[in-house]
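With one protein chain withheld, the remaining protein chains of the complex are depicted in position.
Right after this comes chain A.
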Amino acid sequence: MATEIREAEQNASVSDSDSGQSDFIETNEIPGKSSNTLLVANDSFEDLSYAELNNTIVASPMGTINSLVKKKAKRSLSLPEREHVEDTVSESEVDDSEVETSEICDDSQVDMIEARVTELSLQETTSQTADAQIPHLMTNTDTDYVNSPEWKRQKKHIFILSESGKPIYSRHGNEDKLVTIMGVMQALVSFVADSNKDTLRSIVAGDHKFVFMTRDHLTFVGVTRGKESTQQMFLQLTYMYNQVISILTHSTLTRIFKQHRNYDLRRPLSGAEKFFDNLLNLMDVEPGLLLTSVRCLPLDSNVRDIVSQTIAQHAKVKDLVFALIIAQNQLVAVVRMKKYYLHPMDLHLILNLINASESFKAAESWTPICLPKFDAAGFLQAHVSYLDEECQTCLLLLSVDIEAFYTLSECKAKIQERLIKYNALAAINNSLKRNSYSIQQCSISDLRHFLYKSRSTAQYTSPELEAPYNTKEEKERLFGLYYYLHDRIHTSGRTLKILFHVGAYETLLGWVTTGFELYAVFGPLVTKMSAIHAVNKLLRWIKKEEDRLFILSSVTF
(Lines give C-alpha, C1' and ligand atoms only; values in the text may rest on other atoms or scores of the structure.)
Protein backbone atom coordinates (compact mmCIF):
# COMPACT_ATOMS: atom_id res chain seq x y z
CA MET A 1 0.00 0.00 0.00
CA ALA A 2 2.82 2.31 0.81
CA THR A 3 4.36 1.86 -2.62
CA GLU A 4 1.08 2.55 -4.35
CA ILE A 5 0.89 5.89 -2.67
CA ARG A 6 4.37 6.79 -3.66
CA GLU A 7 3.61 6.03 -7.29
CA ALA A 8 0.50 8.05 -7.16
CA GLU A 9 2.42 10.97 -5.86
CA GLN A 10 4.92 10.79 -8.65
CA ASN A 11 2.12 11.02 -11.15
CA ALA A 12 0.40 13.68 -9.23
CA SER A 13 -0.50 16.85 -10.92
CA VAL A 14 0.96 19.72 -9.07
CA SER A 15 0.01 23.19 -9.92
CA ASP A 16 1.72 26.23 -8.67
CA SER A 17 -0.37 29.28 -8.84
CA ASP A 18 0.84 32.76 -8.22
CA SER A 19 -2.55 34.19 -7.75
CA GLY A 20 -2.49 36.30 -4.65
CA GLN A 21 -4.83 35.94 -1.80
CA SER A 22 -6.93 38.86 -3.01
CA ASP A 23 -8.47 36.68 -5.66
CA PHE A 24 -9.97 34.53 -3.02
CA ILE A 25 -10.36 36.35 0.17
CA GLU A 26 -10.28 39.85 1.47
CA THR A 27 -7.43 40.52 3.85
CA ASN A 28 -9.53 41.87 6.66
CA GLU A 29 -11.59 38.74 6.54
CA ILE A 30 -8.77 36.41 7.46
CA PRO A 31 -10.20 34.00 10.00
CA GLY A 32 -8.50 34.05 13.37
CA LYS A 33 -6.57 37.20 12.54
CA SER A 34 -5.78 39.54 15.37
CA SER A 35 -3.47 42.46 15.86
CA ASN A 36 -3.45 41.84 19.59
CA THR A 37 -0.40 39.70 19.82
CA LEU A 38 -0.46 37.01 22.40
CA LEU A 39 2.12 34.63 21.08
CA VAL A 40 5.19 35.51 19.10
CA ALA A 41 3.99 35.18 15.55
CA ASN A 42 6.87 36.43 13.46
CA ASP A 43 8.35 33.06 12.76
CA SER A 44 7.28 30.89 9.97
CA PHE A 45 8.76 27.65 8.89
CA GLU A 46 11.07 29.43 6.47
CA ASP A 47 12.69 31.26 9.36
CA LEU A 48 14.13 27.97 10.38
CA SER A 49 16.46 28.13 7.46
CA TYR A 50 19.50 25.97 7.21
CA ALA A 51 21.53 29.02 8.06
CA GLU A 52 19.86 29.43 11.39
CA LEU A 53 19.89 25.77 12.11
CA ASN A 54 23.58 25.67 11.47
CA ASN A 55 24.24 28.53 13.72
CA THR A 56 25.67 27.25 16.93
CA ILE A 57 24.73 30.39 18.74
CA VAL A 58 21.12 30.40 19.71
CA ALA A 59 19.33 33.26 18.11
CA SER A 60 17.28 34.07 21.11
CA PRO A 61 17.24 36.89 23.54
CA MET A 62 19.50 36.27 26.48
CA GLY A 63 19.15 38.17 29.65
CA THR A 64 15.43 38.83 29.54
CA ILE A 65 15.14 37.30 32.96
CA ASN A 66 18.14 39.23 34.19
CA SER A 67 16.67 42.52 33.11
CA LEU A 68 13.39 41.64 34.76
CA VAL A 69 15.24 40.78 37.92
CA LYS A 70 17.15 44.04 37.77
CA LYS A 71 13.90 45.94 37.51
CA LYS A 72 12.74 44.02 40.52
CA ALA A 73 15.89 44.94 42.40
CA LYS A 74 15.39 48.62 41.67
CA ARG A 75 11.84 48.43 42.83
CA SER A 76 12.67 46.75 46.08
CA LEU A 77 13.30 49.20 48.89
CA SER A 78 15.62 47.19 51.02
CA LEU A 79 18.80 46.14 49.34
CA PRO A 80 18.03 42.71 48.02
CA GLU A 81 20.39 39.91 48.61
CA ARG A 82 21.34 38.83 45.13
CA GLU A 83 21.68 35.19 44.92
CA HIS A 84 22.67 33.37 41.84
CA VAL A 85 21.13 30.07 41.20
CA GLU A 86 24.26 28.07 41.31
CA ASP A 87 25.60 25.85 38.64
CA THR A 88 23.40 22.91 38.05
CA VAL A 89 26.48 20.80 37.98
CA SER A 90 28.92 21.39 40.71
CA GLU A 91 32.60 20.85 40.23
CA SER A 92 32.86 17.92 42.52
CA GLU A 93 30.46 15.71 40.71
CA VAL A 94 32.03 16.14 37.35
CA ASP A 95 33.86 13.01 36.49
CA ASP A 96 36.85 14.21 34.63
CA SER A 97 38.87 11.08 34.86
CA GLU A 98 36.92 9.25 32.22
CA VAL A 99 38.82 8.28 29.15
CA GLU A 100 37.21 8.08 25.78
CA THR A 101 36.61 4.50 24.83
CA SER A 102 37.63 4.75 21.23
CA GLU A 103 39.27 7.31 19.10
CA ILE A 104 36.90 6.77 16.27
CA CYS A 105 37.51 10.08 14.63
CA ASP A 106 40.90 8.86 13.63
CA ASP A 107 41.77 9.45 9.99
CA SER A 108 42.78 5.86 9.46
CA GLN A 109 39.24 4.82 10.05
CA VAL A 110 37.66 7.13 7.60
CA ASP A 111 37.50 4.28 5.12
CA MET A 112 35.17 2.36 7.24
CA ILE A 113 32.69 5.17 7.40
CA GLU A 114 31.17 4.26 4.10
CA ALA A 115 30.79 0.70 5.15
CA ARG A 116 29.10 1.79 8.33
CA VAL A 117 26.53 3.85 6.53
CA THR A 118 24.95 0.66 5.31
CA GLU A 119 24.90 -0.52 8.85
CA LEU A 120 23.37 2.70 9.97
CA SER A 121 20.54 2.47 7.55
CA LEU A 122 19.08 -0.21 9.78
CA GLN A 123 18.59 -2.63 6.92
CA GLU A 124 18.43 -6.35 7.41
CA THR A 125 21.72 -6.86 5.61
CA THR A 126 24.52 -6.65 8.11
CA SER A 127 27.83 -5.73 6.71
CA GLN A 128 30.01 -8.59 7.81
CA THR A 129 33.11 -7.11 6.31
CA ALA A 130 32.70 -3.91 8.17
CA ASP A 131 32.43 -5.78 11.42
CA ALA A 132 35.52 -7.72 10.62
CA GLN A 133 37.47 -4.62 9.83
CA ILE A 134 36.85 -2.95 13.11
CA PRO A 135 36.27 -5.63 15.65
CA HIS A 136 37.44 -3.41 18.48
CA LEU A 137 34.67 -0.99 17.81
CA MET A 138 31.71 -3.20 18.12
CA THR A 139 31.04 -5.64 20.88
CA ASN A 140 28.78 -8.56 20.22
CA THR A 141 25.97 -7.38 22.42
CA ASP A 142 25.99 -4.05 20.69
CA THR A 143 25.69 -5.68 17.30
CA ASP A 144 22.94 -8.00 18.44
CA TYR A 145 21.00 -5.15 19.86
CA VAL A 146 21.25 -2.87 16.88
CA ASN A 147 20.36 -5.76 14.62
CA SER A 148 17.36 -6.88 16.60
CA PRO A 149 14.23 -6.74 14.46
CA GLU A 150 12.45 -4.86 17.16
CA TRP A 151 14.92 -2.00 17.09
CA LYS A 152 15.10 -1.91 13.34
CA ARG A 153 11.36 -1.94 12.91
CA GLN A 154 11.05 1.48 14.51
CA LYS A 155 9.96 4.09 12.04
CA LYS A 156 11.85 6.94 13.54
CA HIS A 157 14.96 7.04 15.66
CA ILE A 158 16.23 10.10 17.44
CA PHE A 159 19.64 10.21 19.09
CA ILE A 160 21.43 12.79 21.14
CA LEU A 161 25.16 12.43 21.61
CA SER A 162 27.94 14.56 22.90
CA GLU A 163 30.71 15.96 20.75
CA SER A 164 32.96 13.20 21.94
CA GLY A 165 30.45 10.61 20.77
CA LYS A 166 29.03 9.77 24.18
CA PRO A 167 25.44 8.56 24.04
CA ILE A 168 23.01 10.86 25.81
CA TYR A 169 19.62 9.80 24.58
CA SER A 170 18.00 7.36 22.23
CA ARG A 171 14.30 7.28 21.54
CA HIS A 172 14.25 3.53 21.22
CA GLY A 173 16.33 1.16 23.23
CA ASN A 174 18.87 1.78 25.88
CA GLU A 175 21.44 4.32 24.79
CA ASP A 176 24.08 2.34 26.70
CA LYS A 177 23.87 -0.36 24.09
CA LEU A 178 24.25 2.11 21.29
CA VAL A 179 27.74 3.31 22.13
CA THR A 180 29.14 1.98 18.89
CA ILE A 181 26.48 3.26 16.56
CA MET A 182 26.59 6.68 18.16
CA GLY A 183 30.34 6.67 17.83
CA VAL A 184 29.90 6.07 14.14
CA MET A 185 27.44 8.92 13.85
CA GLN A 186 29.82 11.26 15.58
CA ALA A 187 32.60 10.03 13.31
CA LEU A 188 30.53 10.94 10.28
CA VAL A 189 29.84 14.40 11.61
CA SER A 190 33.43 15.06 12.64
CA PHE A 191 34.81 13.68 9.42
CA VAL A 192 32.83 16.09 7.31
CA ALA A 193 33.56 18.93 9.70
CA ASP A 194 37.31 18.26 9.93
CA SER A 195 38.17 17.28 6.41
CA ASN A 196 35.90 19.54 4.41
CA LYS A 197 35.29 22.33 6.86
CA ASP A 198 31.71 21.60 6.08
CA THR A 199 28.63 20.46 7.89
CA LEU A 200 26.95 17.13 7.49
CA ARG A 201 23.26 17.73 7.20
CA SER A 202 21.69 14.62 5.84
CA ILE A 203 22.27 11.27 4.26
CA VAL A 204 19.70 9.39 2.27
CA ALA A 205 20.12 5.64 2.23
CA GLY A 206 17.36 3.60 0.69
CA ASP A 207 14.12 4.74 2.22
CA HIS A 208 15.87 6.06 5.29
CA LYS A 209 16.77 9.66 5.86
CA PHE A 210 19.52 10.58 8.32
CA VAL A 211 19.48 14.16 9.51
CA PHE A 212 22.25 15.68 11.62
CA MET A 213 22.29 18.84 13.66
CA THR A 214 25.11 20.07 15.86
CA ARG A 215 24.49 22.65 18.52
CA ASP A 216 26.44 23.59 21.62
CA HIS A 217 28.68 20.52 21.64
CA LEU A 218 25.72 18.24 21.13
CA THR A 219 24.87 16.25 18.04
CA PHE A 220 21.26 15.48 17.31
CA VAL A 221 20.55 12.74 14.82
CA GLY A 222 17.20 11.81 13.38
CA VAL A 223 16.67 8.69 11.30
CA THR A 224 13.34 8.24 9.63
CA ARG A 225 11.62 6.26 6.96
CA GLY A 226 8.51 8.35 7.37
CA LYS A 227 7.34 11.21 5.23
CA GLU A 228 9.21 14.00 7.00
CA SER A 229 11.50 16.08 4.84
CA THR A 230 15.02 16.93 5.90
CA GLN A 231 13.87 20.40 6.88
CA GLN A 232 11.01 19.01 8.93
CA MET A 233 13.39 16.63 10.66
CA PHE A 234 15.57 19.63 11.44
CA LEU A 235 12.62 21.26 13.08
CA GLN A 236 12.05 18.16 15.19
CA LEU A 237 15.69 18.09 16.21
CA THR A 238 15.45 21.77 17.08
CA TYR A 239 12.58 20.98 19.41
CA MET A 240 14.77 18.31 21.01
CA TYR A 241 17.57 20.80 21.43
CA ASN A 242 15.15 23.30 22.95
CA GLN A 243 14.02 20.60 25.35
CA VAL A 244 17.59 20.09 26.52
CA ILE A 245 17.94 23.84 27.05
CA SER A 246 14.62 23.93 28.85
CA ILE A 247 15.96 21.46 31.39
CA LEU A 248 19.49 22.78 31.79
CA THR A 249 19.60 26.33 30.36
CA HIS A 250 21.97 27.25 27.59
CA SER A 251 24.47 28.75 30.02
CA THR A 252 24.79 25.58 32.04
CA LEU A 253 25.04 23.40 28.98
CA THR A 254 27.85 25.39 27.42
CA ARG A 255 29.69 25.71 30.70
CA ILE A 256 29.57 22.00 31.35
CA PHE A 257 31.19 21.20 28.05
CA LYS A 258 33.65 24.05 28.23
CA GLN A 259 34.93 22.59 31.47
CA HIS A 260 34.65 18.91 30.66
CA ARG A 261 34.48 17.81 27.09
CA ASN A 262 33.74 14.25 28.16
CA TYR A 263 31.07 15.03 30.65
CA ASP A 264 28.28 12.48 30.83
CA LEU A 265 25.24 14.64 30.28
CA ARG A 266 22.96 11.80 31.26
CA ARG A 267 23.55 12.65 34.89
CA PRO A 268 21.94 16.08 34.94
CA LEU A 269 19.33 14.80 32.51
CA SER A 270 18.39 11.77 34.57
CA GLY A 271 14.71 11.75 35.29
CA ALA A 272 14.11 13.95 32.25
CA GLU A 273 14.06 11.15 29.66
CA LYS A 274 10.29 11.20 29.78
CA PHE A 275 10.27 14.74 28.44
CA PHE A 276 12.17 13.67 25.34
CA ASP A 277 10.02 10.59 24.88
CA ASN A 278 6.84 12.52 25.30
CA LEU A 279 7.92 15.35 23.04
CA LEU A 280 8.69 12.88 20.27
CA ASN A 281 5.36 11.17 20.72
CA LEU A 282 3.63 14.53 20.59
CA MET A 283 5.39 15.36 17.35
CA ASP A 284 3.87 12.28 15.79
CA VAL A 285 0.31 13.22 16.67
CA GLU A 286 0.22 16.96 17.21
CA PRO A 287 0.44 19.15 14.08
CA GLY A 288 1.04 22.25 16.20
CA LEU A 289 4.74 21.50 16.47
CA LEU A 290 5.14 21.30 12.72
CA LEU A 291 3.11 24.47 12.28
CA THR A 292 4.87 26.24 15.20
CA SER A 293 1.49 27.22 16.48
CA VAL A 294 -0.84 26.04 19.19
CA ARG A 295 -4.37 24.80 19.33
CA CYS A 296 -6.89 26.53 21.56
CA LEU A 297 -9.63 24.78 23.41
CA PRO A 298 -12.89 25.79 21.68
CA LEU A 299 -14.70 28.02 24.12
CA ASP A 300 -17.37 30.72 24.01
CA SER A 301 -15.51 33.97 23.81
CA ASN A 302 -17.28 35.40 26.82
CA VAL A 303 -16.24 32.39 28.91
CA ARG A 304 -12.69 32.81 27.72
CA ASP A 305 -12.83 36.49 28.62
CA ILE A 306 -13.99 35.62 32.10
CA VAL A 307 -11.11 33.20 32.47
CA SER A 308 -8.44 35.65 31.34
CA GLN A 309 -9.91 38.55 33.29
CA THR A 310 -10.06 36.43 36.42
CA ILE A 311 -6.41 35.54 36.04
CA ALA A 312 -5.43 39.12 35.29
CA GLN A 313 -7.29 40.34 38.35
CA HIS A 314 -6.23 37.75 40.87
CA ALA A 315 -2.68 37.12 39.76
CA LYS A 316 -1.68 40.73 39.72
CA VAL A 317 1.60 40.13 41.49
CA LYS A 318 4.98 41.53 40.76
CA ASP A 319 7.44 39.45 38.76
CA LEU A 320 4.78 37.22 37.30
CA VAL A 321 5.62 37.07 33.60
CA PHE A 322 3.05 34.62 32.21
CA ALA A 323 -0.04 32.96 33.54
CA LEU A 324 -1.74 30.34 31.45
CA ILE A 325 -4.40 27.71 31.63
CA ILE A 326 -4.09 24.65 29.50
CA ALA A 327 -6.30 21.62 29.14
CA GLN A 328 -5.44 18.46 27.25
CA ASN A 329 -2.64 20.08 25.33
CA GLN A 330 -4.81 22.99 24.29
CA LEU A 331 -4.54 26.59 25.29
CA VAL A 332 -7.45 27.97 27.29
CA ALA A 333 -6.09 31.39 28.22
CA VAL A 334 -2.85 33.33 28.50
CA VAL A 335 -2.20 36.48 30.46
CA ARG A 336 1.17 38.11 30.07
CA MET A 337 3.30 40.88 31.44
CA LYS A 338 3.31 43.94 29.23
CA LYS A 339 5.96 43.82 26.51
CA TYR A 340 6.60 40.09 26.93
CA TYR A 341 5.30 37.43 24.62
CA LEU A 342 5.30 33.68 24.60
CA HIS A 343 6.83 31.94 21.63
CA PRO A 344 4.82 28.97 20.33
CA MET A 345 7.93 26.78 20.46
CA ASP A 346 8.31 27.63 24.14
CA LEU A 347 4.64 27.01 24.67
CA HIS A 348 5.06 23.54 23.22
CA LEU A 349 7.77 22.87 25.81
CA ILE A 350 5.37 23.96 28.52
CA LEU A 351 2.63 21.75 27.11
CA ASN A 352 5.12 18.91 26.99
CA LEU A 353 6.17 19.48 30.59
CA ILE A 354 2.57 19.20 31.74
CA ASN A 355 1.72 16.39 29.39
CA ALA A 356 4.67 14.28 30.50
CA SER A 357 4.44 14.77 34.26
CA GLU A 358 1.90 12.81 36.22
CA SER A 359 3.48 14.12 39.40
CA PHE A 360 1.85 17.56 39.05
CA LYS A 361 -1.49 15.92 39.65
CA ALA A 362 -0.58 15.04 43.21
CA ALA A 363 0.17 18.47 44.63
CA GLU A 364 0.98 22.08 43.86
CA SER A 365 4.45 22.19 42.41
CA TRP A 366 7.23 24.72 42.10
CA THR A 367 9.73 23.96 39.42
CA PRO A 368 12.34 25.73 37.33
CA ILE A 369 11.82 25.85 33.58
CA CYS A 370 13.91 27.53 30.92
CA LEU A 371 12.07 28.83 27.86
CA PRO A 372 14.78 29.07 25.22
CA LYS A 373 12.99 31.56 22.99
CA PHE A 374 12.16 33.76 25.94
CA ASP A 375 15.57 33.56 27.58
CA ALA A 376 17.90 30.65 27.04
CA ALA A 377 20.23 31.83 29.77
CA GLY A 378 18.10 31.37 32.83
CA PHE A 379 15.17 29.73 34.54
CA LEU A 380 11.71 30.95 35.21
CA GLN A 381 10.01 29.42 38.24
CA ALA A 382 6.72 27.73 37.48
CA HIS A 383 3.89 27.28 39.92
CA VAL A 384 1.94 24.34 38.55
CA SER A 385 -1.42 23.17 39.79
CA TYR A 386 -4.63 21.61 38.56
CA LEU A 387 -7.88 23.45 39.10
CA ASP A 388 -10.31 20.55 38.93
CA GLU A 389 -10.66 17.20 40.67
CA GLU A 390 -10.15 15.27 37.45
CA CYS A 391 -6.82 17.03 36.86
CA GLN A 392 -7.63 18.20 33.35
CA THR A 393 -7.35 21.95 33.67
CA CYS A 394 -3.89 23.09 34.60
CA LEU A 395 -2.85 26.53 35.77
CA LEU A 396 0.73 27.67 35.27
CA LEU A 397 2.15 30.79 36.82
CA LEU A 398 5.62 31.67 35.58
CA SER A 399 7.62 34.10 37.65
CA VAL A 400 11.15 35.43 37.92
CA ASP A 401 10.89 35.52 41.71
CA ILE A 402 12.03 32.22 43.16
CA GLU A 403 10.44 33.11 46.49
CA ALA A 404 7.00 33.69 45.05
CA PHE A 405 5.52 30.26 45.70
CA TYR A 406 3.24 31.12 48.61
CA THR A 407 2.03 34.30 46.97
CA LEU A 408 1.23 32.43 43.78
CA SER A 409 -0.39 29.70 45.77
CA GLU A 410 -2.81 32.28 47.15
CA CYS A 411 -3.44 33.58 43.64
CA LYS A 412 -4.20 30.07 42.53
CA ALA A 413 -6.74 29.58 45.29
CA LYS A 414 -8.51 32.82 44.37
CA ILE A 415 -8.51 32.07 40.67
CA GLN A 416 -9.84 28.59 41.29
CA GLU A 417 -12.59 29.85 43.56
CA ARG A 418 -13.72 32.48 41.04
CA LEU A 419 -13.61 30.14 38.08
CA ILE A 420 -15.81 27.68 39.92
CA LYS A 421 -18.17 30.44 40.98
CA TYR A 422 -18.52 31.77 37.43
CA ASN A 423 -19.02 28.25 36.06
CA ALA A 424 -15.98 28.72 33.88
CA LEU A 425 -14.33 25.51 35.02
CA ALA A 426 -17.49 23.63 34.16
CA ALA A 427 -17.51 25.26 30.73
CA ILE A 428 -13.92 24.18 30.16
CA ASN A 429 -14.80 20.67 31.21
CA ASN A 430 -17.79 20.59 28.90
CA SER A 431 -15.70 21.69 26.00
CA LEU A 432 -13.19 18.96 26.77
CA LYS A 433 -15.94 16.36 26.86
CA ARG A 434 -17.55 17.54 23.65
CA ASN A 435 -14.34 17.01 21.70
CA SER A 436 -13.31 19.72 19.32
CA TYR A 437 -15.66 19.65 16.35
CA SER A 438 -16.56 17.33 13.57
CA ILE A 439 -15.71 18.07 9.97
CA GLN A 440 -19.44 17.64 9.32
CA GLN A 441 -20.10 20.86 11.16
CA CYS A 442 -18.35 22.74 8.39
CA SER A 443 -20.82 21.12 5.96
CA ILE A 444 -18.45 21.07 3.04
CA SER A 445 -18.88 18.01 0.89
CA ASP A 446 -15.84 15.90 0.19
CA LEU A 447 -13.65 17.80 2.66
CA ARG A 448 -12.20 15.16 4.97
CA HIS A 449 -9.86 17.03 7.23
CA PHE A 450 -7.86 20.23 7.41
CA LEU A 451 -5.31 22.25 9.36
CA TYR A 452 -5.77 25.99 9.45
CA LYS A 453 -3.14 28.25 10.99
CA SER A 454 -3.69 31.90 11.64
CA ARG A 455 -0.21 33.33 11.26
CA SER A 456 -0.77 36.57 13.13
CA THR A 457 -1.79 34.73 16.27
CA ALA A 458 0.32 31.58 15.87
CA GLN A 459 -2.74 29.47 16.56
CA TYR A 460 -4.24 26.70 14.52
CA THR A 461 -7.45 24.79 14.37
CA SER A 462 -8.45 21.44 12.93
CA PRO A 463 -11.40 19.11 13.28
CA GLU A 464 -11.42 15.79 15.10
CA LEU A 465 -9.86 12.84 13.37
CA GLU A 466 -12.74 10.75 12.09
CA ALA A 467 -13.13 7.85 9.71
CA PRO A 468 -11.23 6.95 7.65
CA TYR A 469 -8.52 8.53 9.81
CA ASN A 470 -9.39 6.78 13.02
CA THR A 471 -6.96 3.90 12.97
CA LYS A 472 -3.34 4.29 13.93
CA GLU A 473 -2.15 3.50 10.41
CA GLU A 474 -4.55 5.88 8.75
CA LYS A 475 -3.75 8.65 11.20
CA GLU A 476 -0.10 8.19 10.42
CA ARG A 477 -0.82 8.23 6.74
CA LEU A 478 -2.82 11.44 7.06
CA PHE A 479 0.03 12.97 9.00
CA GLY A 480 2.35 11.88 6.23
CA LEU A 481 0.16 13.70 3.71
CA TYR A 482 0.37 16.86 5.77
CA TYR A 483 4.12 16.51 6.02
CA TYR A 484 4.29 16.15 2.28
CA LEU A 485 2.00 19.08 1.58
CA HIS A 486 3.70 21.30 4.11
CA ASP A 487 7.09 20.49 2.73
CA ARG A 488 6.09 21.04 -0.88
CA ILE A 489 4.61 24.39 -0.06
CA HIS A 490 7.46 25.64 2.09
CA THR A 491 10.69 24.21 0.89
CA SER A 492 10.57 23.90 -2.85
CA GLY A 493 12.83 26.79 -3.63
CA ARG A 494 10.35 29.49 -2.90
CA THR A 495 7.19 29.35 -0.95
CA LEU A 496 4.30 28.28 -3.11
CA LYS A 497 1.03 30.00 -2.57
CA ILE A 498 -1.33 27.32 -3.69
CA LEU A 499 -0.65 23.69 -4.29
CA PHE A 500 -3.15 21.23 -5.65
CA HIS A 501 -2.12 17.62 -5.44
CA VAL A 502 -4.00 14.56 -6.59
CA GLY A 503 -3.02 11.46 -4.69
CA ALA A 504 -4.26 7.90 -4.87
CA TYR A 505 -6.68 8.14 -2.00
CA GLU A 506 -7.17 11.81 -1.52
CA THR A 507 -6.64 15.16 -3.10
CA LEU A 508 -4.71 17.80 -1.21
CA LEU A 509 -4.92 21.54 -1.35
CA GLY A 510 -2.35 23.71 0.36
CA TRP A 511 -2.72 27.46 0.45
CA VAL A 512 -0.38 29.90 2.13
CA THR A 513 -0.86 33.64 2.35
CA THR A 514 0.65 36.26 4.60
CA GLY A 515 -2.29 35.80 6.92
CA PHE A 516 -2.85 32.08 7.08
CA GLU A 517 -1.79 28.60 6.12
CA LEU A 518 -4.38 26.09 5.09
CA TYR A 519 -3.85 22.42 4.43
CA ALA A 520 -6.97 20.64 3.28
CA VAL A 521 -7.59 16.98 2.53
CA PHE A 522 -10.39 16.05 0.12
CA GLY A 523 -11.72 12.86 -1.33
CA PRO A 524 -9.83 11.70 -4.44
CA LEU A 525 -12.31 12.87 -7.02
CA VAL A 526 -12.57 16.54 -6.21
CA THR A 527 -11.66 18.95 -8.99
CA LYS A 528 -9.38 21.92 -8.57
CA MET A 529 -12.20 24.38 -9.02
CA SER A 530 -14.49 22.71 -6.56
CA ALA A 531 -11.64 22.39 -4.06
CA ILE A 532 -10.94 26.11 -4.25
CA HIS A 533 -14.61 26.80 -3.94
CA ALA A 534 -14.71 24.51 -0.91
CA VAL A 535 -11.81 26.11 0.93
CA ASN A 536 -13.38 29.52 0.44
CA LYS A 537 -16.47 28.17 2.04
CA LEU A 538 -14.31 26.68 4.77
CA LEU A 539 -12.60 30.00 5.41
CA ARG A 540 -15.99 31.62 5.80
CA TRP A 541 -16.96 28.92 8.27
CA ILE A 542 -13.78 29.40 10.30
CA LYS A 543 -14.35 33.15 10.21
CA LYS A 544 -17.81 32.61 11.63
CA GLU A 545 -16.40 30.40 14.38
CA GLU A 546 -13.20 32.33 15.03
CA ASP A 547 -14.24 33.72 18.41
CA ARG A 548 -14.63 30.22 19.68
CA LEU A 549 -11.62 28.62 18.01
CA PHE A 550 -8.99 31.29 18.57
CA ILE A 551 -7.83 33.60 21.29
CA LEU A 552 -8.12 36.95 19.59
CA SER A 553 -7.56 39.32 22.46
CA SER A 554 -4.41 39.64 24.47
CA VAL A 555 -4.76 40.27 28.17
CA THR A 556 -1.94 41.71 30.27
CA PHE A 557 -1.58 42.03 34.02
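Points worth noting:
What we mean here is this: a residue touches a chain if its C-beta (ideal position, glycine included) is under 8 Å from a C-beta of that chain, and two chains touch if they have at least 3 such contacts; residues count from 1.
Keep this in mind: contacts and distances are computed from a predicted model.
Missing from the rendering is one chain, named in UniProt as "Ras-related protein Rab-24" (options: "tRNA (adenine(58)-N(1))-methyltransferase non-catalytic subunit TRM6", "Ras-related protein Rab-24", "Oidioi.mRNA.OKI2018_I69.chr2.g7310.t1.cds" or "Dynactin subunit 4"). Only one residue in the set A:66, A:148 or A:438 touches the chain that does not appear here, and it is A:66. Considering the whole complex, the residue from A:401, A:517 or A:547 that touches the absent chain is A:401.
The missing chain, though absent from the display, is touched by one residue of A:183, A:268 or A:344; that residue is A:268.
Contact with the undisplayed chain is limited, among A:277, A:364 or A:545, to A:364.
One chain is missing from the display, and on chain A it is touched by residues 62-63, 65-66, 69, 72-73, 76, 78, 80-90, 93, 247-249, 251-252, 255, 267-272, 353, 357-360, 362-368, 375, 377-382, 399-403, 405-407, 409-410, 413.
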